[in-house]
Every structure is written in structure tokens, then in C-alpha cells.
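This report refers to the structure that appears directly beneath it.
Note that one protein chain is taken out, while the other chains of the complex remain in position.
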Amino acid sequence: MGGIELSGLNIADTFSGLQGNPVPDEPLLRVRGLTRIYGRGCAECVVRTGPEAGSNICPICASIVACAGVSFDLYAGEMMGVVGESGSGKSTLVQCLYFDHTSSAGEAYLKSYRGGAVNMLGSSAQEQRHIRHHLMGMVYQNPHQGLRLDCTAGGNIAEKLLTAGFFHVGRIRERASELLRRTEVPMERMDHLPRHFSGGMQQRVQIAKALANNPPLVFLDEVTTGLDVSVQARVLDLIRHLHRELGLAMLVVSHNLDVIRLLTDYTLVMKSGRVVEAGLTDQILGDPQHPYTQLLVSSLL
Amino acid sequence: MMANKKAVRPGYNYAFLDEQTKKEIRRRILKAVAIPGYQVPFASRELPIAQGWGTGGLQLTLALVGPDDVVKVIDQGSDDVVNAVNIRRLLLQTTGVKTTENTDAASLIQTRHRIPEERLGDWQTLVFQVPYPEPLRRVEPSEVKTREMHAEADYSRLWVYLYEDIVRWREITVGAQYPVLVNKRYVMDPSPIPRWDVPKLHMAANLNLFGAGREKRIYAVPPYTRVQPLEFEDHPFRVESFEGKSCAVCGSTGSFLDELLDNHTGARRYTCSDTAYCAKRLLSEKRHGQRPTRRTDGGD
Partner (left out) sequence: MVELLRVTGLTKVFTLHLLGGRTVEACRDIEFALRPGEILGIQGPSGAGKSTILKCIYRTYVATAGQAWYRSLRGSVDLLACPVQTILALRRFEIGYVSQFLRVVPRVSALQVVAEGLPRNEWTQSRALQEAARLLEHLRIPCDLWEASPCTFSGGEQQRVNIARAVAHRPRLLLMDEPTASLDHESRRLVQELILELKRQGSSIVVVSHDWQTFNQITDRVLRLDQESKACVTGGSQHVEAAADH
């Protein structure tokens, strides 16, 4: 037998189908200067806090600058990580983007919302609710936040579909069982209360719910924190699998660099409410630039 | 001109309430009419009947009743039960207006838990007594949250409730108080009327006003307004079925029937819940040897 035969495709073929260019088009989500301050706030809040100050509490007015000046672009189908110690502002960031909190300042544009021309942080509550239900999904660390534990698993998924104007019980149940199958929740649990599920299964129901309306963007906030190691692994596999299969963009928040390494291409490193470093995930891990990132990475190994 | 001057007890203001209160209630009514299905708060007053006996509806009636009105009061379809009689007496003693049991003759009808079988005209006003005005209460205990949900037209949780009802029981088990969407905007509790009556609200010619005394809310379905019961494409809304049953008194098969159990024989009997309607049919039959041609429609 001769040399190794590679499949019929040659290199020219591989690229003929590629019409993009090395610089992809517009980002799916564009965030600029996102800031959230808890408390009264004063003119000095932002300058007197941050990684250099070593704190997110304003020494003058005692307000908490949970996150400030956060900017990034997230492209369609991409997995972006947000890593940092607990309290660094990661959850605040995603919860502002999901409109759980109002933002103190900053802008966010979603390509699928009015062509990315309107700052969604300034939209009406009703518009934001529409964006939340049609264009985004959220998976919280704590299933209590993302699920109604006193509604059935199917009912939880139905809620999202009903919000989107899907008023057909049969079709709702079809879609719910498809989502539960994808997220590996046994079908017979569809009409049971998630209250009685294990932590891992609650997370999988949450993921199914987040995916219900096929949103192009999903936020995942510490989805595996607090789960047993083997259960964590299953949930992470599921997320990877779903990402690959559905091509969603995901913003993955975790204090755990292993999770970030496993899931993401690009990473923001946060400390005291600021992004101290952003880059390709393998670069963040392989050649961290900021002293804090170096500390974070060194403690990993 | 008052119809019944000698019935009026001295020492009370016309229609019991002071003018200021009535004006205030009328203002709230106007707002409610302007925003169909929206619950308008109002300053509910103490009345000489117990709360829970329809003080909300009564306040609306007292604020609206004029000397030329002809008033009918019904409770669960009947003009003769204690509650209806008491309210009618109060109205009579404080206004002297003419009262009637004939739906066709009444310009102002106060009701609890029923809509008359005879279709109302655009010159008539129907006032409902409402115990619990908030249709979202069964899914959300917090008033702040339900107000927010109405403001954002976020009714998904109520829908989930109906969905789970179907999953559990294969049908929606909500009987009375079936939630409806008014004017494609607000979900409203139509008060504990049976499903049978819900379609009568849709594009009705008359003005429908709802008053909740304890909860201090007024809301309205103005004439010719869309009122759609919440339903699924594959589980359409259905009214109660009386198939194979008819009124033991007048023989009606097209009206909402009450079931009566004979204590001795254990047999079931059915009679019209709307007693005035039943009586009218009976009378007309006796007079003309035939049933009245004017049928009402349970459906639309």
C-alpha cells in the first residue's frame, strides 16, 4: 500500500466553500463601557476602585462598583469565557445583559435586535422582555433562579414557548420532549416537578429551557459550580455538544479556568469589577499578560 | 322624576353615597372604560351591607343610578335570593327608582355570578360584583409583581398554569372565573360567572362594569369589545354542556341549568339558573300556547 490517502478533497476544494473573510462580519453582541454601581454613587466611584485600588468599594461614598467599563464583542456561534475570582463582577455583567439588573452606564447592541443599531440597555421593559425571551437564554448557577421549581419540567419549557406565542399544547410537548432529549433528561420526567430532581438534572432542565426558543445567544453563569465532579463533567459535555450542534454563541461565566479552557475560544479576565485582560483562551492560559491572570493561571497548575 | 317617592327613607343622600364619592367613582369608571380590562384602583367605601356581599358592584350601581333608571338585581341568576332582595331594597329606599325582574326592561342590572340569558342592548349597563379581581393571583401572590406582569402584558405564567391543567387533567379545569383577554391587551377576571356566560361578553352591545369592594378595583368591558377566553389551538375553550338536559320548569335547552337533587328520591332535576328568563318563557307559553321565539345563545 502506498502513501496515506487523504479523502478526495484537496485543499483548494476545502476553501472554495468559504465565502467569509478572515475578519468575520459584525459581532452578534457588542458591549461598550458596561457599568453597574450598587449604591448612590459619586463622581469618584469609578476612578477610586478597580484592580489597582484592590477593591470595588468606593472609599468616598461606599458604593460598590460591581463592574465598570466592560467592553467586548461576541461573534455568532462563538464561545466566550468570563473568568475571575468570586465577587469580581462576572454575574453582574451577564445579569445586566440579561436585564435582571439595570445598568448604571454603558451600551449593548445585539445584531438580531433592530439590526444591532439600538442600545438594548435603553429599551423599554417590554422590549427587553421580548429580547430576553426570543433572542437570549440564561442558565443560572442556582436552578431556583432559572426554574420554577413548583412547575413541571415541561411547564418550565412551555413558559418560554408560550411567551413566544406558541399556543398549541401538542406542539409545546413535542418541542419540550425534543429539548429534554437533547439535554438528556429522561422523557418520563417531563411532567414531574424539578424540585425533586438532582442538581445536575435541574441544570439540564434549565439549559433546555434556555434553548426553548432557539436563541442565538445563551448566557451560562457558573453552571457547574456546586455540582459533583462527575455531574459537572456531564453538564460540560452537554454544553460542548449543544454548542457544536446548534452553533449558538455562548457567554460562559466561571471562576474555574478548567471550565473556561474546555469550553471557550476567547476569554475576559475580571478583577475588582474590571476586565484586566482579554484574549484567546489558549493565550490567556499559555501566556497570561496581567499579573492577576498570571496568578490565576499559576494557581491552576 | 322618581318612580317610587314614598319608598324613599328620609335622612339619606340620594343613592346613599355622598356626591363627592359618586363623582370620584364615576371618574374611575370613565378611566376603566377608556382602558378595557385594566384594573383601576378606587377608594372603596363602607356600605350598610357586609363586604363580600357585593359592595364593589353596589358602589358602582349607586354612583350610576339616575332617577329614570329601571334597576334589576340578581344573584346567581335569581332575583329573589336574600342578597338580591337586600340590595334592591337599599336602592329603592335611597333613590326610589323603579325596579324590575324583566331583563328586557332594565337599564341598569347589578349581578353576581351570572349574565342574563337574554341578550342585552346598547342602552343597558351590567354591573358585576367581583370577589377577586386579579386573574394572575392564582400564579403570583405579590400585587407588585402582578401589576408589573399586566404592564408588560406578560401572561406566560397564567398560560403555564392552563398548560399544566391540561397535562394533569386533559382539559382546563377552570370553571367559573375563566380568564379572558380583553381588547387583545389585558387579561381580566370576568368574575365568577360560568364559562357559559363568557362568550356573551365578546362584542356585547352593552357596557359591562366590574367592581371589587374589598380589593378596591374597578374595570370594564365597553360595548363592542373583543373578549377572548384564553385557549390553546388544540384545546379550544368550551362552555358547559347540558346535552340531553332541559329545564324541568320551562323546558329550555338553551340556557344555563342548575342541578337540583331531590332529597327523597335522589333524582336529579335541572332548572334555568336565570329565573326571570325561565318565568318569562313559562308565561309566554301559557299565554300563547307556545314558547317565546326569542332564543338566546349560549355560544356566540
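Going by the order they are written in, the chains are A and B; count residues from 1 in each one.
Going forward, a residue touches a chain if its C-beta (ideal position, glycine included) is under 8 Å from a C-beta of that chain, and two chains touch if they have at least 3 such contacts.
Nothing here was measured: the structure is a model prediction, and the numbers come from that model.
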Which shown chains does the chain we cannot see touch?
A
Missing-chain contact among A:Gly122, A:Gly165 or A:Pro291 belongs to A:Pro291
Absent-chain contact - pick from A:Cys67, A:Val94, A:Leu121 or A:Leu262:
A:Leu262
Mind listing the chain A residues that contact the chain we can't see here?
3-7, 9-12, 14-15, 17-18, 20-24, 73, 75, 77-78, 233-234, 236-237, 240, 244-245, 247, 262, 265-266, 279-280, 282-283, 286-287, 289-291, 294-295, 298
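Here is the rule we go by: only the chains that are shown with their structure count from here on.
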Centre distance in Å when chain A and chain B are each reduced to the mean of their C-alpha atoms:
50
Listed in rising order, the residues of chain A that touch chain B in the complex are 125-126, 129, 148, 151-152, 154-156, 158-160, 162-163, 167-173, 191
Footprint of chain A on chain B - complex, ascending:
151-154, 156-157, 159-160, 163-164, 166-168, 231-235
